[in-house]
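== chain A ==
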Amino acid sequence: MLGKLMKHEFRATGRVALPLCGVMLALSVVAGMALRFWNASEAVSRAVGWIGTLYGGSVFAVAVGVFAVLMQHYKRNLLGDEGYLMRTLPVSVHELLLSKLFAALCWYVAAAVLIALSAFLVGALSGELRDVRPGDLWDALRRLFSYRDASYWVFVLLGVVGALSVTTLLFYADFTLSQTFRKHRFLYHVMAVVIFIALLRLTGSLNALAGRAAVHTDIGGGVPWLGLAELYVSNAVLYVLTWAALKFRPNIE
Partner candidate 1 sequence: MDWTFRADAPIYTQLCEHLTLAIVSGAFPPGARLPAVRELALDAGVNPNTVQRALSELERQGLVYSQRTAGRFVTEDAEHIARARERLAEERARVFLDAMARLGLDRIQTVALLEQLRGDVEA
Partner candidate 2 sequence: MSTILECRALKKRYITKEALGGVDLTLETGRIVGLLGPNGSGKTTLIKLACGLLTPTGGEILIDGRKPSPETNAVVSYLPERIALPLWMTAEQAMDFYGDFYADFRRDAAEDMIDRLKLEQTQTIRTMSKGMREKLQLILTMARAAKLYLLDEPIGGVDPATRDYILKTILTNYSEDATVLISTHLIADVEAVLDEAVFLREGSVMLHESVDAIRETRGKSVDELFREVFAY
């Protein structure tokens, strides 16, 4: 059922997210071609500037917009009236939550890829890349990855995924818990901020305990992985809180 739920997720969020990305890609094409004339004349230069700004704005819009669509969809689909449909499906709360989390992570990757693609289009169409050959890109990447060993990149990957996941779950948890404490929402949010700050300070203290110096010098050592572990513990805590709130909420609205 997880696959079906994710399919539904992509369909529901893609309706808005894909056109947004489409606009960005279209603008990147326009910007790329316009860039050829960047020094044609005073007026044209200014127009090109505006087009570039538009394109830049669309990139920002995609970055923020995709996230906004995902968050709004979570709220509406599980916590709004649609929840009557979704939460009576023959699926577990785990499947509901995980499908949304995984779909969100996929969207982050997709958005990043599309943004990169749009930048590439600008470069390619404006002729700026005319001296670059496909082989060059490959070489550059290979050199980048060779600077560190595999464990470093695994660490980075896990860190990025963990961070994206924690951010997403933070919002999910906040939406869900604030609805559980609907009647005392302000109080809940104050409490949530206090707890969040306390957690950060706790993490900071743990790092200090483990010896800060070690973190910076030796990435293959045990300590940075402690930071990663904290990240995933936070993930787990937020996940369990959200799951519990969805499953045992005193009321649905």
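Selection criteria: all candidates are chains of the complex that A comes from, given by their letters.
In this section, a residue touches a chain if its C-beta (ideal position, glycine included) is under 8 Å from a C-beta of that chain, and two chains touch if they have at least 3 such contacts; residues count from 1.
Keep in mind the model is a prediction, meaning the values are calculated, not measured.
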Given options 1 or 2, the chain of this complex that touches chain A: 2
Residues of chain A touching candidate 2 in the complex: 1, 4, 7-8, 12, 15, 77, 81-85, 87-92, 247-252
